[in-house]
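Excluded from the complex is one protein chain; the other protein chains are retained at their positions.
So, chain A:
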Amino acid sequence: MPEYPKDYTLVTLAGTDRADSNTLQAYLDNGGYTAVQKVLRGGMTRDDVVAEVKRSGLRGRGGAGFPTGLKWSFMPADTPQPKYLACNADEAEPGTFKDRDIMRYNPHMLIEGMIIGGFAIDATVGYVYIRGEFWEPYVRVQEAIDEAYEAGYLGKDILGSGVDFDLYVHRGGGAYIAGEETAMLESIEGKKAMPRFKPPFPANHGIYGRPTTVNNVETLASVPAIINNGGDWFQSLGTPDSGGTKIFAVSGHVNRPGNYEVPMGTPFSELLELAGGVRNGNKLKAVIPGGPSVPMVPGEVIMDANMDYESLGQAGTMLGAGSVIVMDETTCIVKAVERVAKFFFHESCGQCTPCREGAGWLYRVVHRIEHGQGRPEDLELLEDIGSRIEGRTICAFGDAEVAPVVSSLKHFRDEYEYHIANKRCMVGAAAPAGKVAEAG
């Protein structure tokens, strides 16, 4: 783990300073698997668990922030087995690398969270959907699953409680869209990862058409601490509407990029300081606080914001998966947007016309502006294309591909205009040599 410079209450990264933190022994030494004892042998009912998680204020850490306890309560109670719990470990949003570290350094916490989650929703089978590129996290999670079976925490009649839960890994094959929950369900079925229409939500129609709950790695890994210390404790770590702690994956132009778990509501300025500040003492230009599918905001705006759902909403952006990409004054915004537009163009699954065609249009128009062939009317064209995509697609990818273009036009329109008028970048000359994106 990257060195953690300050003393915070850690939840999902707790214990990871130990070199063997991924092992069962280290997890047990750190109080691991006591929550599962409390639930399965301490007489907690499914409703008790759901109520505790509701009280905790835990919201989905995969990006949408949907209240976890509420989502669990949607699972039909009286339907027969099989029902499934699927853990979303696809982690493909650019700038996101937190689930990877939970899986590498705290796999047993995820497993314990899944056993408790499975119990709460009456599922007896779980799958961890790990993106295919993640080999080391896959090995670590599989080793931990093997250890947990061996120790009787997984399988039939866990700890003599009469509760069954089997857990397997499903590896992906490389596709960003597979992280969208219904695309993930298709992928678990061995199909192309193409999102389904919602509703029906997975709780009613999930894997093989059976009731299924999908939760992110960090969401599930938060559960054991909530059971051990109580929902109120977790809630109070954060803000009234954003309970608990959250890992922020900080990358880009900072001195110490890495994962920082801090209380929800921590000022952005404090997070930036934890990450060592902007590299070379440069000026902060723009930040994407939740990965490119959320709007970017100018540095001075985010310096006044806190890292929680409400405050970032007021700042005109979103918390997303907590993927903080920092850009300093040497960054060419048009070039940055061109790169993410290319990403969305490449990754659209293609089943909705506005998303598929629109992604290509957005990329081509930003590309030509970046390469000195833009026309003055291109900026309105971009906004027009955006408005024809937003809200007209099967999944949230459509809105996501529009976010970087529209937000950058709002805040950094002068850079686009400069590119079009002068056929070059306004920050080009200022960029120092070295480990810098060449401003083009």
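What we mean here is this: contacts are C-beta pairs under 8 Å (C-beta built on N, C-alpha and C of every residue); 3 or more make two chains touch, one makes a residue touch a chain; residues count from 1.
Everything below uses one rule, namely that contacts and distances are computed from a predicted model.
Visitor: Leaving aside the chains on screen, match the unshown one to its UniProt name from "Aspartate carbamoyltransferase", "Elp3/MiaA/NifB-like radical SAM core domain-containing protein", "Phosphate ABC transporter permease" or "NADH-quinone oxidoreductase subunit E".
Guide: "NADH-quinone oxidoreductase subunit E"
Visitor: Out of A:Ser251, A:Asn306 or A:Thr393, which is the one that touches the chain we can't see?
Guide: A:Ser251
Visitor: Check each of A:Gly43, A:Pro80, A:Gly162 or A:Gly190 against the chain that is not shown and name the one that touches it.
Guide: A:Gly190
Visitor: Touching the left-out chain: which of A:Gly15, A:Gly95 or A:Gly386?
Guide: Counting the whole complex, the residue in contact with the absent chain is A:Gly95.
Visitor: Which of A:Lys38, A:Lys198 or A:Arg339 touches the chain that is not shown?
Guide: From the options A:Lys38, A:Lys198 or A:Arg339, the contact with the absent chain belongs to A:Arg339.
Visitor: Which is it among A:Gly15, A:Gly32 or A:Pro292 that touches the chain not included here?
Guide: From the options A:Gly15, A:Gly32 or A:Pro292, the contact with the absent chain belongs to A:Pro292.
Visitor: Residue-wise, where is chain A in contact with the chain that is not depicted?
Guide: Residues touching the hidden chain, for chain A, are 2, 82, 91-97, 99-100, 127, 131-136, 168-176, 187-193, 208, 249-253, 257-259, 288, 292, 323, 325, 327, 331, 335-336, 339-340, 343, 346-347, 434-438.
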